[in-house]
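The complex is shown incomplete by one protein chain, all other protein chains being positioned as in the whole.
Then we have chain A:
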Amino acid sequence: MTLLQVEQLKKVYPDGTVGLKGISFELEAGEFVAVIGPSGAGKSTLLRCLNRMVESSSGTITLQGNTITKVKAKQLRAVRRKMGMIFQGYNLVARSTVLTNVLHGRLGYMNSLKGALGLFNKQDTELAKALLNKVGLSEQMYKRADELSGGQQQRVGIARALAQRPALILADEPIASLDPAASQTVMQTLYEACKADGIACLCNLHQVEVAKKFATRIIGIRAGEKVFDGAPEQLTDEMISYIYEGAKHEEAVGRKETA
């Protein structure tokens, strides 16, 4: 069964800015898809619409056969916990320990009070420790999150997303704030974790080389529209400059679309 189906997804922000102009694609389990496109193309908007951090204006999102575009409250929480999210700025709770930050990935499964009080059960704690081991941070477990380097913090972010036992991970430029070495480790960690557990990943990236290296499939977005969707090998240099530079290549590529 198709994991995720997105149909004609549109987003117009309250101030009139058009974020997405109707994007459709499907995602199978275990795919590692890189989303590329220039700044302001709508990559973050797309990811945030999928887990409903941003409400789309129209279109439908179907996750594992269920339409999730309009679900509310409890069901929405259940949908969100199936999608782990990773952020450019890591977004860890700086003053809490690394372990606690990973355990936050379990909050979606707990009732309100237990979650708030941080009464994580033994299995949750074991899972979190195992995940920290997996991302190579078991030594840092009891450190405060903000004592870690950027690359380490992002790996905590990955562990937190994995703690949700998600079917899909949404990563919004996970390496944009990291140096090349740390970027490599983070991408490798993310890639291997997803592959091992059959988790699909939708990863916004700025660096085309990184996208080509890791992705099983690449989606190119420009000005809120999907302009490329295919295997990394199909992503030609012309196509890259079309995605990133736009108008002047439009004729050359012959893809002039009516918006």
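What to note about this one:
To be clear about the criterion, a residue touches a chain if its C-beta (ideal position, glycine included) is under 8 Å from a C-beta of that chain, and two chains touch if they have at least 3 such contacts; residues count from 1.
Assume contacts and distances are computed from a predicted model.
Considering only "Phosphonate transporter PhnE", "Acetolactate synthase small subunit", "Phosphate-selective porin O and P" or "Fumarate reductase iron-sulfur subunit", the record for the omitted chain gives "Phosphonate transporter PhnE", by its UniProt protein name. Annotation: of A:G22, A:P38 or A:G115, A:G115 touches the absent chain (contact as defined above).
The omitted chain makes contact with just one of the residues A:K43, A:R81 or A:K134: A:R81. Interface note for the absent chain: among A:K11, A:H104 or A:K134, the touching residue is A:H104.
The omitted chain makes contact with just one of the residues A:L92, A:L202 or A:I240: A:L92.
Along chain A, the points of touch with the absent chain fall at residues 51, 53, 76-81, 83-85, 87, 89-96, 100, 104-113, 115-118, 157, 160, 164.
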